[in-house]
Every structure is written in C-alpha cells, then in structure tokens.
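See below for the structure under consideration.
All protein chains of the complex are present and in place, except for one that has been dropped.
Moving on, here comes chain A:
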Amino acid sequence: MTDDTTELRYPDAVVRFGVFFQGVNHSTIWSDPRSGSQLHHSTFTQLAQTAERGLFDAFFLGEGLRLREQRGKIHDLDVVGRPDALTELATLAGLTSKIGLVATQNTTYNDPADLARRLASLDVLSGGRAAWNVVTTDNAWTGANFRRGGYLDHADRYERAERFVNLAKRVWDSWNGDGFDAVASDDRFFDVEFTPTVPRSAQQHPVLFQAGDSPAGRDFATRTADVIFSRHGTDHADALAFADDIRRRTVAAGRPEGDVLILPGTQIVVADTEAEVEEKARWVLEQQVTPATALSLVGQVWGEDLSGYDPDGPLPAHDPVIEDIDGTRGAHRAGANARSLAQQWRAVAEENKFSLRELVLHHSSERGFAGTASQLADELTFWVRSGASNGFNITPYLVPSGLDDIVDQLVPALQDRGAYPIEYVGDTLREHLGLRAPLTRR
C-alpha cells in the first residue's frame, strides 16, 4: 500500500493512538471465550489501563440513545447495551492517571447548561483529561426517549450543534478569577440564562472531538473542534484527500493548517509472520460477520427478513421492498437509496462470483490494517508522515484483551522508528495532543 512517490510532508511526525470502545456493533467478537462482559467494570478498567501502559492519548466511549432495531424488532445479533459514557469515564478517571477520557455526547438530546457542567466535572476530576466527541442526531425515532422528542430538522442540526458548543465554551470560560459570570443566550435554539458552578480544569476546556463527515460536518469541525474522528482509516489515498480537505477548510476558518488533528477510526490485526497475519485477519473477519450477521446486513438493505435465505447462496434476485435505508440500526448507511445499493452489490457479486456472505465479507475486509508489527509500524509511520492522518483511533475486535498485542508489539516497533512517544509529556489530554490553548482563550 505504501506509495513511494508520495512525499513525506511531515518527516518528524509521530503516530498517536486512541482506543475506541464502541460498545454496540458487530466489530466486537463476543462469541469468543476470551471476550469479557460488555458491562463489567473490569472490562473497561483493563482496556483503559492497557491503553495507558501503551501511552495512548485517549480512551473513547461511544453512545447510542436507543437500542438498535431492524424492522421494528430489537437487533439481537450484536453486542447490545453499554454504560452511560460520562459516568463510566468518571469511574475510569479514578483508576487511571494520564490517558484522555473522551465521551461521545449528543447535542440534540442534551441541554448545554447540564452537559457542559458534567463535562467540566469530569475534566476537574480527571485533572484535565476530559474530551467531548460532539455528535448530532436528527431522527424522531431516537427522540422518542426524550422530553424534547425528535423535533430537529436535518438542516438545523449543525447550527444547533455549533450554538450548543459555543454556549458550552462560555460555561467553561465563565470563571472570572473571583466568581462566575452568568451565561445567557437567546437565539432560536437556546433561550437560557444561568450561572455556572464548576471551576476551571487544568486544561481549561475539555478537548473537542467531532465526527461528522458531510461538508457541513467538516466546516463545523474546522470552525470549532480540536480533533476530527474520521471514518477515513483504511485507504491511504482516501485518507490523504480527506486530510487535505480538512486542512483547506481549517485555513479557510482562519486557523493554522495543523490546528485540527485527524484521528481516523480503524482496526489493527497484528501477528508474528505473514502467514499468521493472513490467517488471523480472516479469522477476525469471519467471527465478525457470521452467517446470521451477513443475512441481517443484507436484510437491512432489502428491508425484509432474509434469515431464511442461504448465506452461501446468491443475493436476493428481486429488488428491495424499501426506498431508503432507515437509521434504526445505526447511522452507517442510513438514508442511502436501497435499490441502487442493491444493484451495485449484485454487480460486484456477479463479477466475483460471490455468495451473499462472501460479498459482505468482501465489503467488511476494508476496515483497517493487518500485518506484522514491523510492517504495521512502517505503514502507520508513512500515514502520519505523508499527512494522511495524525494517528488512529483503534477499535479492538476483542475486549478487554484486544489491545495487548498492539501495546506489546506494535508500540515498541513504532518507538524503535522514533515514530511514537516514549513517555507522556504532560498530564492533560491537551498536552498529550500538543494542542494550543482552547480557541476562545487565545
């Protein structure tokens, strides 16, 4: 994959790692005997402490505010259920001392006064290690769990998010050295007035992560965030194009080119020899995409129950019964046109003579890196030095032991190349990431 013609624009760059504990997905191989509970505190503690031993910058938790469904029934094949992110991270703040703690929190179903206060509390309790991964939702289906329901138009969600974030920043800036300044806002989203109560943390503000990928999401991130958590963590050319676009938008937003770090999500499979790498990567993929999961994923596109189909047989010959794919099983393909996606899939399957499951395995195989520690160290170093990203947010395919070989084998190989920190340089997440003061305080 390494393209020797790409110049190394950042020859001294180091690889940064975060761990992304998604919680709900089919990337976690729950069926393996080594798989721990998704809820037990020891799972979170072990994973966070391993990441801290490996000098990871951050430990991420995902969030979902309604259990996923497929055609009105709760999806039952993947891991389901996880703790509230901020509450779990506060526990981890008491059990770790360096690693950043990133909570995914939604701007649609929270209030700025309340969420900013809880984030600031985590920031103080952790000694300046908190971060907020800002996400938005626009579906009424999730809103059914909340007082304010699903009132938000799609077009409004980034405007609301940006006003929300700016209000939160004012909360974090409200300490005037002698007390707190009142915060007030009266726009069409937030007509509020209150006095904050949480003292300033060691890093002044929680670090802001943003994960939206649409043009509006990218503009929002480059205007307001410190770090982008992107989906471009597999294909180098794709990642480089994304990173260049972000750099362009960052400059357009009046900020220095490197002011926004890019940490794409990815998966990493490490083994000792090339033969073992291939075998292990295949094993991981087949455990993630079981026959039942393959039928379920295809059924999501076709909009019907395909569990009676043969996973080793062809895709359904008829067109999907739905127009668009809904978001009730996660946001990944939500809104895509079902019929055109089905046509694409059938074309790929026919060309390669793929069965239904083979097609899903084929699509799923592009979720990250596999190699020996040495190969991976070279490749990831190339990524950051060519400017395709600043590091990676690793989703372990097994919890809690899924980072062990990365920390024990890959991290030392990167350190040997001078491409990974050998110690934490400071105590706060902002220091780990080399970020300047918060945007509002420069």
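Definition applied: contacts are C-beta pairs under 8 Å (C-beta built on N, C-alpha and C of every residue); 3 or more make two chains touch, one makes a residue touch a chain; residues count from 1.
FYI, contacts and distances are computed from a predicted model.
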Out of "Luciferase-like monooxygenase", "Cytochrome c oxidase subunit 1", "Copper resistance protein D" or "Carbohydrate ABC transporter permease", what name does the UniProt record list for the absent chain? "Luciferase-like monooxygenase"
Contact partner of the left-out chain, one of A:Lys98, A:Arg118 or A:His205: A:Arg118
One chain isn't shown here. Among A:Tyr10, A:Phe180, A:Trp283 or A:Tyr424, which residue touches it? A:Phe180
Of A:Asp84, A:Glu350 or A:Glu366, which one is in contact with the hidden chain? A:Asp84
Tell me, which residues in chain A touch the chain that this view leaves out? 30-31, 38-41, 44-45, 64-67, 73-74, 76-84, 86-88, 90-95, 109-111, 113-114, 117-118, 120-122, 124-127, 144-147, 149, 175, 178-180, 190-199, 290-293
